[in-house]
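Complex shown without one protein chain; remaining protein chains in place.
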Amino acid sequence: MSRFPYIPHTESEINKMLEFIGVKNIGELFNDVPHVFDFELKLPDSTDEFSVMRELKTLAHENLNLNEVAVFRGAGIYYHYIPSVINALASRGEFLTAYTPYQPEVSQGTLQALFEFQTMISELTGLEVANSSMYDGATAVAEAALMAVRVNGRNKILIARSLHPEYRVVTKTYCHSQNIIVEEIEYSKDKGQVEPEHLKNRLDDDVSAVIIGYPNYFGIVEDLQKIKALLDEKTLLVVVANPIALSIFEAPGILGADIVVGEGQPLGNHPSLGGPGLGFFATREKYVRKMPGRIIGEAKDVDGKTGYVMVLQTREQHIRRKKATSNICSNHAHNAVIAAIYMSLMGKEGLKEVALRSYDKAHYLFSQLSNMEGVKPLFSGPFFHEFVVSVEGLTVGELNNELLKHKILGPMELEKDFPELGNSALFCTTEAVRNEDIEFLLGRLEEII
Amino acid sequence: MSRFPYIPHTESEINKMLEFIGVKNIGELFNDVPHVFDFELKLPDSTDEFSVMRELKTLAHENLNLNEVAVFRGAGIYYHYIPSVINALASRGEFLTAYTPYQPEVSQGTLQALFEFQTMISELTGLEVANSSMYDGATAVAEAALMAVRVNGRNKILIARSLHPEYRVVTKTYCHSQNIIVEEIEYSKDKGQVEPEHLKNRLDDDVSAVIIGYPNYFGIVEDLQKIKALLDEKTLLVVVANPIALSIFEAPGILGADIVVGEGQPLGNHPSLGGPGLGFFATREKYVRKMPGRIIGEAKDVDGKTGYVMVLQTREQHIRRKKATSNICSNHAHNAVIAAIYMSLMGKEGLKEVALRSYDKAHYLFSQLSNMEGVKPLFSGPFFHEFVVSVEGLTVGELNNELLKHKILGPMELEKDFPELGNSALFCTTEAVRNEDIEFLLGRLEEII
Amino acid sequence: MTIFEKSVKGRKGYSLPKEELHSEASFSGIPGHLLRKDPPELPECSEVDVVRHYTELSRKNYSVDNGFYPLGSCTMKYNPRLNEEIASLEGFSYLHPYQPVETIQGVLEVMYDLQNMLAEITGMDAFTLQPAAGAHGELTGMLIVKKYFELRGETQRKKVIVPDSAHGTNPASATMAGFEVVEIASNESGLVDLDNLRAALDDTIAAIMLTNPNTLGLFEKDILEISEMAHKNGTLLYYDGANLNAIMGHVRPGDMGFDIIHLNLHKTFSTPHGMGGPGSGPVGVKKHLEGLLPVPVVRLNNDGYYLDYDLPNTIGKVRSFYGNFRVILKAYAYIKMLGKDGLKLASEMAVLNANYLRVKLSKLIPPSYPGTCKHEFVLDGSKLLKEYGIKTLDLAKRLLDYGLHPPTVYFPLIVHEALMIEPTETESKDNLDKFAETIEKIVEEARKDPEILKNAPYTTPVRRLDETTASRKPILRWRREK
Partner (left out) sequence: MTIFEKSVKGRKGYSLPKEELHSEASFSGIPGHLLRKDPPELPECSEVDVVRHYTELSRKNYSVDNGFYPLGSCTMKYNPRLNEEIASLEGFSYLHPYQPVETIQGVLEVMYDLQNMLAEITGMDAFTLQPAAGAHGELTGMLIVKKYFELRGETQRKKVIVPDSAHGTNPASATMAGFEVVEIASNESGLVDLDNLRAALDDTIAAIMLTNPNTLGLFEKDILEISEMAHKNGTLLYYDGANLNAIMGHVRPGDMGFDIIHLNLHKTFSTPHGMGGPGSGPVGVKKHLEGLLPVPVVRLNNDGYYLDYDLPNTIGKVRSFYGNFRVILKAYAYIKMLGKDGLKLASEMAVLNANYLRVKLSKLIPPSYPGTCKHEFVLDGSKLLKEYGIKTLDLAKRLLDYGLHPPTVYFPLIVHEALMIEPTETESKDNLDKFAETIEKIVEEARKDPEILKNAPYTTPVRRLDETTASRKPILRWRREK
């Protein structure tokens, strides 16, 4: 009798198979492995589904989940409402347990869903082409930097300090090995945006790309048009966007972006401690052959029927090997399909409403905090659904400890990543924060600060 | 713009449709409804998915769920482990949102799954034919009584008092209107079983059927063979079985049962506050045309391919109307498919192991309690995974209140339904009760009693 | 291939806690003849076998999630996934019916609120959520009728009037409750024939069972007169709520004079049909019948919600416990989502859809009765039969080839070659147009080459099955071939 639900072999089958192969026992199949390697795994014995489920439920309960608190923390991962339909569909076995669509005839579900995803990203970003996903926002930025260098052969990347700190670190890690220089551009201390004048001084013939957040880490909408105007025709403008914001704010492609990347988690994906997220990547048509990642295209079958296939695979590692545009192989296809389902369900109006409600709440909270003793807005630039204030009287860490007692996940503490901002905090609201949660927060802040 | 995610109509479409129909407004479509009926619904306005989910989560948290406690209560609904596979498969839209398989060509999934379910029930019960489900155990018993009367034209049902109290009440409710007499048979006060001698005195030419639990409400395995031996050839033996027990105990069909019914909830269905459950119903082949409910049979299509269809529909209400074997129409098909998946996964050995572990724990607990001061086993009959003890010093209700403080859902209190048993309690264990839970219970009982 | 044929002796798809047994399978106390000799032959499969088998089976089904499903009187509307997620919360799915009421206050609140919301929607005074399905509700209602007259000593009321257009469950439920059924013919407009009704009404009539709009989708506009006639005769009026989707927010059965009603939560209130169930069939009554409801009823006092068993005149219980709670929960969430505005709009759009499709199709197949319908309508296929030798069944089977589910066929019985169509409000104009176009295409096929239809379907997992033989020589379970 077999011993494991995932391993079907019975004793009798094993014996028949060994006999057929012509060996006496399983050991013979490992004869080519030198015995010097023999060892005994030091792990617990197998257990059962019931006990594993029980243990993991206990561990899950040891965490505080976002549905139990009022969430005012964003900083790259956002708490939006995820309609029930999303997981009901995305968890269908045919999506969940399929491989990369190497056989397009039996992968039309994957391929069409990703083709639709690409179209949606193209619509959001205002660029002609998008790939079918990257790992996350950070690696998408890093790959955009590498792509820029491939496109124009220059060797310096200017990255806004107002961009997410982790994105900057990852970009530096990626660029470092290829000896690409990465330099940061300061933000204006009053507006919280990249200062065009400052950027201008840093531009030269070595600059391959300028990387800007939209909105940036402080929630502020950078003026892409002004930035673009400063760049020579070879320098690429790489924009790192929050996809939700793009229903309200002008498409970066329209404002001159050459590459738009970002974190697609807000599009129906769970926060999941930040992983798996969803990197998205769009660019101009002329650069498509320099773009990393898998791309899906429309095709006709022998009967003239429309279908979808992976295209431009000669860019990819499995064909091009050491000359590939990137080493990316497994991507985040499932998260991309989740995003496609989310965008299909929310649609044009729904996504805009999510953005609008997030925006409205943040601006209300901002105006209320502006009038609060001991709290001071730091930046005057226009913002989406996040903003920075400085706090007096106690540290943001202490403040957050107090708020947590009231089931509030307070703002992101900035001092560690931005010591120049002192005791400051990044607040975020989304449509999933209720007005009553905001009033409750305000009440607690009045008490604490 | 449409206002509801479930209602697709846009204003423009509504207008086009009205125009096509040739009416001015929606109101005209209701012109045949007298205006005297006009009224205003007094209900809250529509709300959104997010808010509904939040409200219902709050309500869900107001309940104590069985996964949070050690469960020693059975009495008809049992806490077994439900493998994750079951719901992943059963919740597939094609199962969940299909109707009764009136078009067999596009319902082979439903039909084959139910055919397999029937086969499994037939195997468990040891009878030739089974239907594809009833509402629950209670209505299955009631319908069995009605069927017995149809079969032999007699008019009296003897029902064991040791059967589940709710099953007896429902059977009486059903029989009452058809002027079928229902009488109870006492159980032996020492064995907790139907006493053959006692039953013998009650049998006469009017008795259509004798209905017996297997195991009975007290967990005790009735001696069907002895009971059957007492019956004349016309009197039907109706057995109400726990399907899990049937891997250990002889199939009722082998022991002479003519109809076997029961509650199928333990077969992979959630406790769900007792509903939806799953009635199952099996009988001898010769009675199949008297059996209520939907039955699936094998068929060949025009190409000779094997398929499945609903058969013997002339018994049913939609064809036979007032002469139908029963009025049942919607049944519990989805629960039956869940049971089929559960039985497929657990299989021959797994179901037996569930039964064995449940049995083993109950017998251990019984033996420990037998030695405990203030606790006395009431019955000596052989039992499966439930047993009755009487308690001294405090009421079972008080005992349970104490146990609940320790996160133990204690035994079922019997006094209300069986005043003759005094301050007694029905304990239950399943494979989902851990040995450490039993030791914990024993420790608490030592303290409390 | 069945799961049994995929079974291999000794294969295993489960895992159970490996705790040591206290007494290795000791059955010492059990008489030998009560121990199982031949274990039940259940399949032995690995987990992936089971996943693949039932995934494959599911893919052989047509469902609302696959497309338009216009079965008349079945209300195959979209079933929101929100409700499934809610019903799967452990705080609802892992509850024991005999838990102390203090530990299920959240549940009881849902049930209490739903009882009241249904009463408001239907104009009744009190509800029980106990019945498991529509027909079960009908039976419950008929048992209430029976008990009512028993209490009044009017035991001569042994008959129930049912129109010939009624759902088959109506006469079956009445019979099951011990009544004799008197069927009355509808008039030429498809409505209750008042003269027939008057003639049938005497002091042996306990109740009249009606559905309004009726199964033809027509509103019984004389309902007040019917109600007056009934009540004057001491007869109770029973409402079959299967067709409630037509009238929510517009008219209430209670206001029409009905004394008892059942609802199908799996129809109007969008809980999924699950291949035929579980449903839920709450029963509502007017004040004078409240004391007869099955026990328990959920009530609220200062200590919270509780289960009230203290109804001395109760009919008893019609099933174990308190109803199909998880189904009830889905209906509750649905009503919360739609609210009073949404429920009313749902009915309006259901009626709009039905009339739009009726007008579209009338050009191809004549309706059995003229004029505006409510949520459904019936076409008369006998012209197709006469002209092309095509039965309604052939047309239905041909629809399958086009990836659409056929309407209800051959019901109601009073229409020959009936095609009973209920689009529901969750279908869009595009879907209705596409359906109409397909019907047009098929009627054209019938004209040109009726054989195409007679041999349809061609593209389904199996083709037309021999149902006659299957019933004559029934094979009702799988057996290993010898």
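Each chain gets a letter, A, B and C, in the order it is written, and its residues are counted from 1.
FYI, contacts are C-beta pairs under 8 Å (C-beta built on N, C-alpha and C of every residue); 3 or more make two chains touch, one makes a residue touch a chain.
Nothing here was measured: the structure is a model prediction, and the numbers come from that model.
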Message: Using the touch definition given at the top, which of the shown chains does the missing chain touch?
response: A, B, C
- prompt: If the hidden chain were put back, which of C:Thr2, C:Thr55 or C:Asn264 would touch it?
  reply: C:Thr55
Statement: Full-complex touch with the removed chain, picking from A:Ala70, A:Leu158, A:Val261 or A:Val309, is A:Val309
Field: For chain C, residues in touch with the removed chain
entry: 6, 8, 11, 15, 46-49, 51-52, 55-56, 59, 64-67, 78, 80-81, 337, 426-428, 430
- line: Residue positions on chain B contacting the omitted chain are 1-8, 10-13, 47-51, 83-85, 87-88, 93-94
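Here is the rule we use: only the chains that are shown with their structure count from here on.
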Message: What pair of chains is linked by the largest number of C-beta pairs in contact?
response: B-C
- prompt: chain B to chain C: how many Å between their CA centres?
  reply: 20
- line: So chain B residues touching two or more other chains come to 5, 49, 53, 57, 67, 81, 83, 88, 91-93, 345, 349, 431
Set of chain C residues in contact with two or more other chains: 11-14, 16-17, 45, 47, 51, 55, 80, 82, 84-85
